[in-house]
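First the structure, which I've put down as structure tokens, then a few questions once you've had a look.
For this view, one protein chain was removed and the others were kept in their places.
Let's look at subunit A:
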Amino acid sequence: MRTLQASTSYSIGISSVGPPAPPTRHRHGIVAQGVVEPTEKSVEIMRKFSEQYARKSSTYFCVDKGVTSVVIKGLAEHKDTLGAPLCPCRHYDDKAAEAQQGFWNCPCVPMRERKECHCMLFLTPDNDFAGQEQTISMEEIKETTANM
């Protein structure tokens, strides 16, 4: 049975059944305290995408920018590992297959059709958690996710 564990598997496309690999291996980004960080380039791409899509869909970021930052990083991480920004707020049986299929690639179908973003990345103005902003800077992302 093929399993793909995003945070612990370091061999893409190879099912992780054997003993765990040593901790010195590097994946795409920096391993900091056991949490695999996405590359800065991907974070920047997803940051720009989020700003642009928020404008386009007339949605707003969460009042707590930490939530926005975490989701942007999650999207970047999936973009690094899977090639597509799969929604980070879901559990999948087969991530690679889902990324290929596309339903949950950001912006996912529920968002595109009904402006429903359960990640709380894009919030409609009537949502209690919606802030006033449609922008987020790289500094904000770094600050709010610094202790992860």
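Quick note on the criterion: a residue touches a chain if its C-beta (ideal position, glycine included) is under 8 Å from a C-beta of that chain, and two chains touch if they have at least 3 such contacts; residues count from 1.
Heads up, the rule we're going with is that contacts and distances are computed from a predicted model.
For the omitted chain of this complex, the UniProt record lists the protein as "Thioredoxin domain-containing protein", which is one of "Thioredoxin domain-containing protein", "LRC58 protein", "Cytochrome c oxidase subunit 4" or "Superoxide dismutase". Listed here are the subunit A residues that touch the chain not shown: 3-8, 19-23, 31, 33-35, 62-71, 73-75, 77, 88-91, 93, 118-121, 128-129, 144, 147-148.
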